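All protein chains of the complex are present and in place, except for one that has been dropped.
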Amino acid sequence: MTDSRVADWWGTAVSRIEPNRVELRGTPIQDLIGSVGFGAMIWLMLRGERPTDQQTALLEAALVAGVDHGPHAPSIAVARMAATCGVGLNNAMASAINTLGDSHGGAGQECVALLDEIRRREDAGEPLPAATDGVIAEWRGRGVRYLPGFGHRFHSRDPRRDPLLGLVDKAVAEGVVPGHHLRAALAVETALNRGRSSPVPMNIDGATAVIYAELGFPAPLARGLFVLSRSVGILAHAWEEIGQGRRNKGPIPPAILPTYLG
Amino acid sequence: MTDSRVADWWGTAVSRIEPNRVELRGTPIQDLIGSVGFGAMIWLMLRGERPTDQQTALLEAALVAGVDHGPHAPSIAVARMAATCGVGLNNAMASAINTLGDSHGGAGQECVALLDEIRRREDAGEPLPAATDGVIAEWRGRGVRYLPGFGHRFHSRDPRRDPLLGLVDKAVAEGVVPGHHLRAALAVETALNRGRSSPVPMNIDGATAVIYAELGFPAPLARGLFVLSRSVGILAHAWEEIGQGRRNKGPIPPAILPTYLG
Amino acid sequence: MTDSRVADWWGTAVSRIEPNRVELRGTPIQDLIGSVGFGAMIWLMLRGERPTDQQTALLEAALVAGVDHGPHAPSIAVARMAATCGVGLNNAMASAINTLGDSHGGAGQECVALLDEIRRREDAGEPLPAATDGVIAEWRGRGVRYLPGFGHRFHSRDPRRDPLLGLVDKAVAEGVVPGHHLRAALAVETALNRGRSSPVPMNIDGATAVIYAELGFPAPLARGLFVLSRSVGILAHAWEEIGQGRRNKGPIPPAILPTYLG
Partner (left out) sequence: MTDSRVADWWGTAVSRIEPNRVELRGTPIQDLIGSVGFGAMIWLMLRGERPTDQQTALLEAALVAGVDHGPHAPSIAVARMAATCGVGLNNAMASAINTLGDSHGGAGQECVALLDEIRRREDAGEPLPAATDGVIAEWRGRGVRYLPGFGHRFHSRDPRRDPLLGLVDKAVAEGVVPGHHLRAALAVETALNRGRSSPVPMNIDGATAVIYAELGFPAPLARGLFVLSRSVGILAHAWEEIGQGRRNKGPIPPAILPTYLG
């Protein structure tokens, strides 16, 4: 007999497992396999209900956009180095995913929080430009130098911004999402660019934050969703590295090592 | 100027990043966002080419099937416990993914290897039943007690088997996949059940291994794909746990703790 | 030839490696092996200079005190579960160490920060009791319910408190450490217990925080040192679990599983 205290401690609304039965979010698994795509399954697992096809398409666009940004990103470099150390592919992925912290994987989460603050001021009656300036001033006052989701140290204009925002525009026009967070993000962009010769456009974290927030995901899940997305690139790079056969790969090629550390 | 030795050391065919340009597997990111779903993107990143819609559907069915098997699985329990310890969501996910090792996340990989061995014997001219018996005998001889992908300690018949194999059947009929690995897996099932009153049917690892192998993924990627799949459940459980507000959750409810450790 | 930008990027004062030469903190490794104990080596690596024997003894006492608190702690439970999943011992340890976050492994670090704040008020001329009350009020005002380093959900009096503080007392008497953080911690204890029937004594995190702070370690290293300490217990438990031969151990014994998840 089960101890009810144990059952409470490990109770969950996510899944229910009985002999010969697996229910996820209340639906038997056999009714999901073949009927629900992977993006919709992610939504269902995180929110407990199924998305529409249009919601799914928007979510998947954001997931596609974030899969990879090359081996200079710490997460990808760590994945490739770890993959050469004699650990499982899952371990190499874990070492990498583990680096998607506040500054590497958390910008989307923080950007959703930023946009939510602007939205709350709007809801309290402030016009959007004033709400935006007010929130930016607050963040600056807290010592935040780079607003999360805006500007990129490598791209003067992030090539992922326009296609993502174009999809949000379309979704707003079709009534799929309300558009409030999109407008807030554009207002931040406008405010940041005021009086600057080199603009600070929205980056991948900002554009995906708009999508996640428009779709109703709370801020912390912006990081969770980014982890799911970037895991694809992490796996692809770890796998490629394994195929190259290096052993205990360091950050610097051995050819220039002797003097480098000397 | 770039040192070419550095460029070689970190060179990759997965992605190419230049200022204001992100190419993944040779395609500019703006041509992928909104055009390619998440499942197809996973395929493209791992293999360098785009799948057909039918291939994508089969891949996504396998990814959907593996997302979760409840908090008794070590990976999910670890995710939930870690999420209460004051770490980021990505860290909780990493601790969990890290446990998807040879025995927890590697059965699919080993099952692909098992089926590949049978296939090689077939290619060398052995009839399928003989090839199957031969390979099973070899694995038994190496001390393998439970063949990877068959039998389940909890389900006498894994509810994910039939819908997954049904989709493979259909894909074979439509010429999407050749069906060799499916037949090999069914031959193993037949051989295992011969003379037994309680059958040892294919489990989730076996059924997804069939799909991954039929789609042409090498064995190690069966584990990589399972990691992507199970990460969804890991995230959903970690997120639910955070919402419950526990702190430093142990495996056993504190109510029964004092005497338990005494 | 080495690129100097690469050398700068990876430059370090911790170690210098040349062919047939390993220098750690400026000392050739052959002058350390056999001459320096493990505790002194930890000090040297973190601070760049060698400790006295008395400093080493105090540091090692704190490291000894924190190695383990049983399998109900998430870190230990995670280590044991991960060790059954077919991963390397280092992977099981990593999954566990990864859970030593803000609430599980960070209390020592926060306690050092708390004591530092009191010390700064004292330095500015406030008497210790007023400084203590002021800082406590500030932390309470920020919503902190449990002051880090005080009280224990399991022990009404943590058995590690007295022996650790006794060693600090002795070290103060011998002039090894100044004693300011000890006095601040005792002042917090006094303030917390004022007017309470059940006292809230210092716990392991508080007592070790006193030692680390008295020895001059900055707050974040209190967490780093705790990781080194708890890693010993994590390894011991993972190793014991491996010896027991379970496979994919969940948090709940399978004997009570069928109905638990049903």
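We call the chains A, B and C, going by the order they appear; numbering starts again at 1 in every chain.
In this text, contacts are C-beta pairs under 8 Å (C-beta built on N, C-alpha and C of every residue); 3 or more make two chains touch, one makes a residue touch a chain.
Keep in mind it's a predicted model, so treat the numbers as computed, not measured.
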Which of C:V172, C:L186, C:V200 or C:V227 contacts the chain that the document leaves out: C:V227
Chain not shown: contacting residue from B:G39, B:G66, B:G88 or B:G224: B:G88
Option touching the unshown chain, where C:P71, C:G151 or C:G206 are the choices: C:P71
Touching residues on chain A - with respect to the absent chain: 3, 6, 70-75, 77-78, 81-82, 84-87, 91, 94-96, 98-106, 153-154, 247-252, 254, 257-258, 260-261
Residues of chain C in contact with the chain not shown: 3, 5-6, 8-10, 12-17, 19-22, 24, 28-30, 32-34, 36-39, 41-42, 45-46, 57, 60-61, 63-65, 67-72, 77, 88-91, 93-95, 97-102, 105-106, 154-160, 162-164, 166-167, 220-221, 223-224, 227-228, 231-233, 235-240, 242, 249, 252-253, 255-256
Where the missing chain touches chain B, by residue: 1-3, 6-7, 10, 16-19, 87-88, 90-91, 94-95, 98, 251-252, 256, 258-262
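Simple rule for what comes next: only the chains that are shown with their structure count from here on.
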Closest chain to the centre of mass proxy, which here is the mean CA position: A
Inter-copy rotation, chain A to chain C, in degrees (Cα atoms; steps of 5): 180
Numbering shared by both copies at the chain B-chain A contact, with half separating same from different: same
Rounded Å distance, chain B centre to chain C centre (Cα mean): 38
Inter-chain centre distance, chain A versus chain C - centres from mean C-alpha coordinates, in Å: 32
Distance from the mean Cα position of chain B to that of chain A, given in whole angstrom: 22
Per-residue overlap in chain C, given as positions that touch at least 2 other chains: 3, 6, 87, 91, 94-95, 98, 251-252, 258, 260-261
